[in-house]
Structures are given as C-alpha cells and as structure tokens.
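Missing here: one protein chain of the complex. Every other protein chain is in place.
Naming follows writing order (A, B and C), and every chain is counted from residue 1.
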Amino acid sequence: MRNDRSFSLHIPEPSARPGGTPDFSHLHLEPAGAARRPVAETPGLEMRDMPYRFIRVLDEAHEAVGPWAPRIEPDMLLRGLRAMMLTRIFDDRLFRAHRQGKTSFYMKSTGEEAIPVAQSLLLGARDMCFPTYRVLGWLMARNYPLIDLVNQIFSNEADPLRGRQLPILYSARDYGFYSLSGNLGSRMSHAVGWAMASAYKGDDSLALAYVGDGTTAEGDFHEALTFASVYRAPVLLCITNNQWAISSFSGFAGAQEAPLASRAIGFGLPGLRVDGNDFLAVWAATQWAVERARANLGPTLIEFVTYRVAGHSTSDDPTKYRPGDEANHFPLGDPVERLKQHLIALGVWDEARHAALTEELDQAVRAAVKQGEAVGTLGESKPPVREMFEHVFATPDWRLIEQRRELGV
Amino acid sequence: MRNDRSFSLHIPEPSARPGGTPDFSHLHLEPAGAARRPVAETPGLEMRDMPYRFIRVLDEAHEAVGPWAPRIEPDMLLRGLRAMMLTRIFDDRLFRAHRQGKTSFYMKSTGEEAIPVAQSLLLGARDMCFPTYRVLGWLMARNYPLIDLVNQIFSNEADPLRGRQLPILYSARDYGFYSLSGNLGSRMSHAVGWAMASAYKGDDSLALAYVGDGTTAEGDFHEALTFASVYRAPVLLCITNNQWAISSFSGFAGAQEAPLASRAIGFGLPGLRVDGNDFLAVWAATQWAVERARANLGPTLIEFVTYRVAGHSTSDDPTKYRPGDEANHFPLGDPVERLKQHLIALGVWDEARHAALTEELDQAVRAAVKQGEAVGTLGESKPPVREMFEHVFATPDWRLIEQRRELGV
Amino acid sequence: MAGETRSMTMIQAINSALDVMLARDPDVLVFGEDVGYFGGVFRATEGLQAKHGLTRCFDTPIAEGGIIGCAIGMGAYGLRPVAEIQFVDYILPAYDQLVSEAARLRYRSGGEFSAPITVRSPYGGGIFGGQTHSQSPEALFAHVTGLKTIIPSNPYDAKGLLIASIEDYDPVIFMEPKRIYNGPFNGRHGEQLRNWAGEPTAQVPEGHYTVPLGKAVIVRAGKDATVLAYGTMVHVAMAGIEESGVDAELIDLRSIVPLDIEAITASVAKTGRCVILHEATRFAGFGGELSALVQERCFWALKAPIARVAGWDTPYPHAFEMDYLPGPGRLAAALARVMED
Partner (left out) sequence: MAGETRSMTMIQAINSALDVMLARDPDVLVFGEDVGYFGGVFRATEGLQAKHGLTRCFDTPIAEGGIIGCAIGMGAYGLRPVAEIQFVDYILPAYDQLVSEAARLRYRSGGEFSAPITVRSPYGGGIFGGQTHSQSPEALFAHVTGLKTIIPSNPYDAKGLLIASIEDYDPVIFMEPKRIYNGPFNGRHGEQLRNWAGEPTAQVPEGHYTVPLGKAVIVRAGKDATVLAYGTMVHVAMAGIEESGVDAELIDLRSIVPLDIEAITASVAKTGRCVILHEATRFAGFGGELSALVQERCFWALKAPIARVAGWDTPYPHAFEMDYLPGPGRLAAALARVMED
C-alpha cells in the first residue's frame, strides 16, 4: 500500500552558475546601523533575534553609524588598513609565484582581509587564534616576518616549519597563531580546550577559532559548540561565510535554510551576523564578544558574511562553477576600499598616501620574495633531510633512529 | 600583562544529588493545550518559538485538550495502552532474568513507553525506525513475537540474531526496526540516507530516528541534521530527553543552556518540544511531522521530554548519582497511568479490565520466558559456533573458511 | 557489452565506470564534496551531473561521517551509492561509520541489513600535497573485517575493479593512487612526466566489464624473487626490478581485502625470496601482514629474510616527499640484499 503523495529528493542549487546573473538577495542584509546592540551581559536566550539581524557600521557615505560603531583611534585604523593591504599584495605576489613554479600550492584570502586583521589587532598577545588557511591577515597585523612566510611557502632550507608542511599551513605560537593543518574543522575543539584550560588556570588568555561556511557541516563544529556552551569557555567561534566551499555554494552547509549564525541559538549562545567586509563592524562585534567572555559569560558565535573573491586555491578555476563577475555583484564591496574611504572621510588619509603605501608594501613583499628566492624555491632548496625524522616524538625511538641511519642522513 | 578579570571554569551540576531534593523547574513546562499548533506547511523559520513551547494534550483531569488534541479511535488508544503495558511487564521480568544470571545484560525503558508505542502505531508498515536501545515499545506495538525477544536476550540457539549481538540490540526489518548497535548516534545519518533514498525513488517510505539527550552531543547528530535539512529528507528526528545519560544529567548535553529542540532552529527546521509521557501529545506531534514530510517539506526535530525511571542498564545503581525518589518528583507522571486514566475518563476502560489485561500480559511474558528458558539461557545454549563465521561478507573469503576449519566447526 | 576500447587515463577510466553504472542501474547514485556541477577536484565525476541529472550525481555538505552514514542508509534501503571522499586523508572523520556501521551491519543484523556501498577516494603520495593529501591508510581498513579494500594501478583495472566494487554486496573502500591518475610514475622524480597513452593497460573498453575483486595479477614473471606491490608502487617496483637486474616476479595485488593468497604463495614457493613494497609507513603497515602470511605459508621455501620497503615511520613530510616515498633505488637495494643470502 502506498500513500497518495510520494517523496522527491531536493538538491540545493546556487542562484547562478557560469553564464547566469549573480543574485545575493537571499543574504537578507540590513543597512548600517540598523541592528540593535544588546549589552554584553544579556542572557543568550534573550538574543535569539540577533542571528537574523546584520551588524554593519560603515554606511554608503563611509561614515561609522549606529549602536555598533566602535571607538577606534585613527592610528589603529591605519594599522588595520596597512595589514589588509599587505595581505592582499602578498597574496597576489605569491599566487604568481605559484604560476612561476616557485611553490607547489597557494591560497588567497582576497576580499576577506578585514576579519583576521581587525581581530588580530583587537586581541591580546596572550590570546590564541586557531586559524584557517584563509586568515593570513592575522599574522600580517602582528608583523610576522614576511621572509618567514616566504620561506615556508617555498619549503626551502630556511622554512620555519622545516619542510614538513604544505605551503601556507603556518604555525606561529609567538604570534598567537596555532598550528594549521589541511583537515577542516578539527581544531575548533582545540580552541575550546585551550579556553577551558585558561579558565581552569584562572588565566586571562582567550581563544578564537575560525571555520569556513562549508566546514560548519563537520561534526567537529557541533562538538566544539557543545563543549564551549556546556563549560562556558572563553572562546570566540567565528564562521567566515565567504559563500563558497571550493565549488559548493553555502547552501550545502545549510545556509539556504537558516543563517549560519543561528546555529548558536540551540546552544543558548549569542549568535551575531556581521558584515565581514566592514573593518569597524568586525571590530565592534569582536569587542562585544570579548567583553562577554571577560565577564565569564562564555562563548559567542559570530558569522562574518564575506565573499571569496579568488578561486579556492591554485588548484581550481572558479569561472568553471560560478559566474565570472559574481564578485562584482556581491553587495558588501571590498573591505580594503571601504576602510580606505572611511579614513579619507575621516580626513586622515588620501589617495596619494594610499598609493605611496601600496608602493612601500609592494617593495617589502618583493624584497621578501627575493630574499626567499635567494635561499631557494620549490625543489631547489630544502631543509636538511634529517628534519624528516625530528619531532615525530619528543625523543625518537629506535625505528626513527634506524631509518634515519638507513637513509644516511 | 594580565587583564584585571581572569576566567574561571564552569562545570554544570544537576539540581540535586543523592540526599538532595529533586527540582525540575528548569524544564519550563506549560499546561496542556497551551502551545499553538501551526499548520504543517508553515516555513521552518516562522516556527522559531516552538522549541520553547511545550506540547501537551492530556490535562490534569485526563481530558485531551487544546489545538494538538488528536482524533484517535479508542481502539487504537487501547492498542497503545496494551503495548505500553506489555513493554513495562516485559522489561521488569527480563530485568529480573538478568539478576538470575539468565542473560548478561538488560536495559529498561520504564517511563518512556509512550514515545515508541505511539509512533510505531502511527507510522506505516513500510516506514523505517532507526531505534535506540530504549524503544522496545516500537516492536511491542507491532506484535513482534515475544519469544524472539527472549531468545535474543538469552543468546540461545534460537536467537534470531544468531548469538552475534549483545542482549536487546535487536534487528527486525519486517517490523520496520533497523539494526541496533552499541554505538550512540551513528545510525541517525542512516535514517537520513534511507529517507533520501526513498525520496530519490519517489517512494513513500519515511524514516524515523531516535537519539537520547546525551547522544545529541555527538557530531553524528549534527551531520544528520545538516544532511536532513539540506536535502529536505522525509525523516523524523526524535530526541528522547529522559534527563539522564547514565550518570550525567542532560546539562552535559547543553540542555541547561537551551532546550534541545531548539537545535532545529539553526537548520531552519521545526523543532517541537513535546510531553513524552503523554501518548496523545506524542501521537499529535508525530502526525504533524509526518504530514509535513508527506508534503515534501522535509524533516522535523522533536524533543520528547520524559524521564528514565530505572537505572541506565543492569550495570549501574542510579541511587549512587541521583536522589532515590527523583522519579516521583518528575512533573510529567507515568505515561501508562496517564493513558489508562484517559481511557477511563473516556469511559472505555476500567480498573478491572486493566487488572485483567495486566494479568494476561504477564502470563504471555512468563510463557515466552519459559519457552526461551526451555531452549536455554546464557551459557546453556547458543547457536551453532559456525554462525560466528557467517555474514561477515556476503560470501566468506579464504580467511574465514580456513579459520572455521581450524576451529573445527 | 564491454564495447569498443579507447585509450583512457586512469581518471577517465574511473569516470567511465561511473558513467556506465549510472546509465545501467537506476539504483546507483554518485555524490561527495564538489562532485556534482564541478565534477570533482580531480575531475572523476566530470560531466556526470549534466548527463545523468541533479539527483544522480550531486554535491554534499563537508561532513565525511554524514556522507558515509547517509550512504549506508541508502545502501540499507536498497540503493548502490558511490560516495567520494575528496582525499583519503579526510576519510578519518568517517572512520567510525565505516568500521562500526558499514563493516558490521550485515553480521550484527543476522543478514537483515547490509551496506553495499562503494567509497572512492584519491590515495597516496607523489603530488606534493603535503601531510593531508598524500597518506596511504590501507592498513587501517585491512584490519577491519567486513570491509573490502581495493587499490588499482592502471586504467583498465581501475574501471573494471570499480564496476565490480559497485556491483559487490559488501562495503568497498576503493582507493585511487592519485599520482598515476594521468600517467604512470616510476618513482624517479627528475624524469619527464609520462602519460597513459601508449600503455597497454590504458586501452579500456567503453562499456561494462569487471575485474574481479580478490585476484592479483603477475605483472612481470620472474624466477629469483617475488615482489609484492599495489597502486603507484607497481610502477616503482617495475623500475626497481629493472635497476636491480634481478629476475624478479612482480605481483600487483590490486585487492588488499580479499587478498589473493594463492597467487602470493605460489610465487614465493617458486622463487624463495620476497620483497614487499608500499608507500604507507612501515610499522604495523600492510606489509607486516603480507610478511607474516608469506613466512607462515612459505617458511621452508624461504632462502632469505622477507624484506619490506615502505614509507618511513614519520608523518608525510612535504618537502621530503621524494626522500620518503620508496623509489626504484630502495627496491633494487632490497632485492640485492635478499639475493645475497
């Protein structure tokens, strides 16, 4: 016996494929200044509207408006602009280095620079970021040496990670930057554990973790949220929703059904949805979450709405799966341009200085790349082969000793 | 440099431990009839209040009240009562069989019988339930042979699962009961896959999965919700929140921070919070979710609020970790008693008939146990040892053939 | 049935197997991360969604446990799902689903339910993919009874074995050595890249055919020693044998489970010497099992200790990939060593 109505399988589809017209109306954005700003001490359950709001500070006239407008010294804004510009210039140049065969792999964060840069500047030296591969801005904001980045990317003799990692999977403990890996999502619970440890020790170091929109589908995401919520860990859990996961649009992570920030609700946590291309909004939302954590009220989930302007990595051509001009239709603009215009509107910046800074940063990147090239690029230079056998354990066991001997290194 | 405020680690604690006074005020219940009943076609996002409501039909006077009151023929209610009583009697007797050394293990579902019984009666023969170990009522409602249960529990020669499974980890395809296993949560995605397959085939078979409150913490739970939501699979995802996970109260699953039903919100799904000790409320909520699935609107998450009256299994003594009289304080009463009183109020049942039915069911269980004992109890009888080597693969490879030969069976 | 043959790369052969099965059996579904519109990061599913429709070949959320869990549910329902895990390194979040569920379902349910699923995944090293795009976890699956594990080494086998896997009634982990997707690789990194064109094993029938699971093949007959290999290492072994000058017999296992024990013992009984070659780290790798089996069954025929050549017991080291991966030189040295005795 069959029922009269039978089922059919729904497969989500993005608003447009190559050749189509991009459409971002599903994002349900709000104008700058529209979203309310609850006091940081508000109970999680009383902020259930927040994931459906949209926190945005910079308006069309490049002014900071509304309750979320943060107080930031112009100097700090300029530091932010500089780090964002440096990130973009570095990305462009190293992406080209891949085309020239100098490295095996590269990934850009173009269009998403505001998020890690603002957060890196805002958080303290003792806080720890659990990064994705798309938050180079964190290191740039903290003046991580360019040459160390380049050497890691070239896997050369001076690679600080000793040739063991794929390019861009950095680790920089002194810069509050936890060891990256290729696996998606698996370090979000490390951030929670770190934060629990800090809380247990009565320390004041907080943790901040990033995952991409696609990665929210992993079970690890849920387990991290559960532990963070249950133990009220001082951790900021950030989703960088750049609309794409390689070729899959965010609908495959469920973003077509509900904003990803609303995942917070089921854990009683505040979930903020923030303009990720607005340096000031990123800053303000982060500051709010930090304040909350410092009041021992635990974690906040923040979804940053942004756009992955480049391909996923050097391994894909995005025009194969999305309209070639989609980036131009993205309604939140370019984070660098927006901060630049805001600074100009503030009267502390102008086109000439901007051009000069661009030139300066480009020179710095060129110099670093040159310096790295002098050590050697992919295949030309690498750390001593015995490094392959180090750090497997705190001290090697007989297997590693014998094998190293067998290889004669 | 340290901030002025340092963190401290929060460890959740239940309202009372042994010796304390049980308190269930954190459950935020509502009286029967209070919760609204949206039409089944309502978009998920418009039902975000539902997880904070409480769907309850039977009132203090044992009448069915409010918008959720279902139309159920008295005959069907009586079938429900019978299956619930049978479940309880069976549980009691087989639990005792464990004490007598007749089986290695047993788990009771006392206090939670309404949930699987109502759902089993409501769903069709071609629908598939992905059970936990605490939904024996499903099989009882479908008249699964008692003797097959007993033989499985005794792991004897007539065990339908051929001695391969721990007692009570049944499998009964013809009764819409998927293979159980000890692992928590890992079959919830199977239900989603089953439902996707049904939808793909244009079939009308839907899937229903159970997890306990504690199990919602597993990443599998999240992944199942994600797939269910993304593909709008015709599946009912049910949480039986019986307040405890062995010795851990539901706060360790996050239920202190938000109702578990509210996990639905982040996926854009309806989340219903239902009196699990109210047969009629279980029926009504399930019927609503089925209607929604049959309209190709996809999954519903239902949290059934109930209470695990017995210990977790034969391996623990619950008075070691919770007040001995906690069950008596649980505000939702006994599901069997409540349905019985409703039937009496309806005028179709009375104490005498109830006593007679109890006796009849007890006899039936005794007879089945006796019959099983005649085949043999733990250690006295088992299936032929060669069964150990069957069904590893569709056809055994040389390893299994050689090993079976080596063992001489 | 098998139709005309044409020259295919391994990735094309895999695509062809999926295409054939989608066309033949409405119960076959193909899904995974980026496999739908885009056609997969290695292009294994290119064109399949356009040809067979949105519900036959589609993208999934990034949740490997969910992918495999859903596949198991579909399999239990009666479909024959083919799930892709984008890199086999990323199969580990689904390990519990494979071990505790897929591998046990038939057994524990007394045959009521089973999981006839195929899990395809790019496998192994050699593409400068670093730690998490290069590993060889076959031992982790070989130890799990109830799973079958297949590793092809050329286009013809890849297509025939993949079709056989999809048609099989048990869960199959189908690991595709990504280094040889587009051409054979003999382990000499400096040499010019080769492609499949011109290789006899690249002549692949367009239609349906199978290569049986559990059958090894003798790639090179020889009388003085036996070399056991699979995947990319078959090509490395061939080069190593040539380099060594030893008249070795090279067996391509193709199937880890079920294992063709007869082919192995017949060869070693004849040659009396055995070298085992794999990419995976050596300790508790599949070579251990092979060595133990050969020793147990051919002890009295052995003229020298069985040797293992394998990846070192380190994580996969990006810049040292070519120091880590066994090359022809290491195999030749091992062959020379076993010939000494």
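To be clear about the criterion, contacts are C-beta pairs under 8 Å (C-beta built on N, C-alpha and C of every residue); 3 or more make two chains touch, one makes a residue touch a chain.
The structure presented is a predicted model; accordingly, all values stated were derived computationally and were not measured.
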Determine which of the presented chains are touched by the chain that is not presented, and list them. A, B, C
Chain not shown: contacting residue from B:Ala118, B:Ala253 or B:Ala284: B:Ala253
The listed residue (C:Val35, C:Leu48 or C:Val99) that touches the chain absent from the view is C:Val99
Per the definition of touch given earlier, which of A:Ser15, A:Ser198 or A:Thr215 contacts the omitted chain? A:Ser198
From the list C:Gln12, C:Gln49, C:Ser114 or C:Gln131, which touches the chain that is not on show? C:Gln131
Missing-chain contact among B:Met50, B:Ala114, B:Ile265 or B:Val392 belongs to B:Val392
List every residue of chain B that touches the chain not included in the displayed model. 9, 11, 13, 17, 104-105, 155, 159, 163-167, 169, 181-186, 214-215, 217-220, 245-248, 252-254, 315-316, 320-321, 378, 382-383, 385, 387-389, 392, 399-400, 403, 407, 409
Chain C positions in touch with the non-displayed chain are 65, 89, 92-93, 95-96, 99-100, 103-104, 107-108, 131-132, 139-140, 142-143, 145-146, 257, 280-281, 283-293, 295-296, 299, 302, 304-308, 313-315
Can you name the residues of chain A that touch the chain not displayed here? 128, 160-162, 164-165, 169, 171-173, 178-179, 181, 183, 186-198, 200-201, 205, 207, 219-220, 222-224, 226-227, 230, 390-394, 397-398
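Following the convention adopted for this analysis, only the chains that are shown with their structure count from here on.
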Counting in whole Å, what is the centre-to-centre distance of chain A and chain C, each centre being its mean C-alpha position? 36
Could you tell me the distance, in whole angstrom, between the mean C-alpha positions of chain A and chain B? 41
At least two partner chains per residue is the criterion; list those residues in chain B. 195-196, 198, 200, 219-220, 222-223, 226, 230
Return the residues of chain C touching two or more other chains; collapse runs of consecutive numbers into ranges. 55, 60-61, 63, 65-66, 93
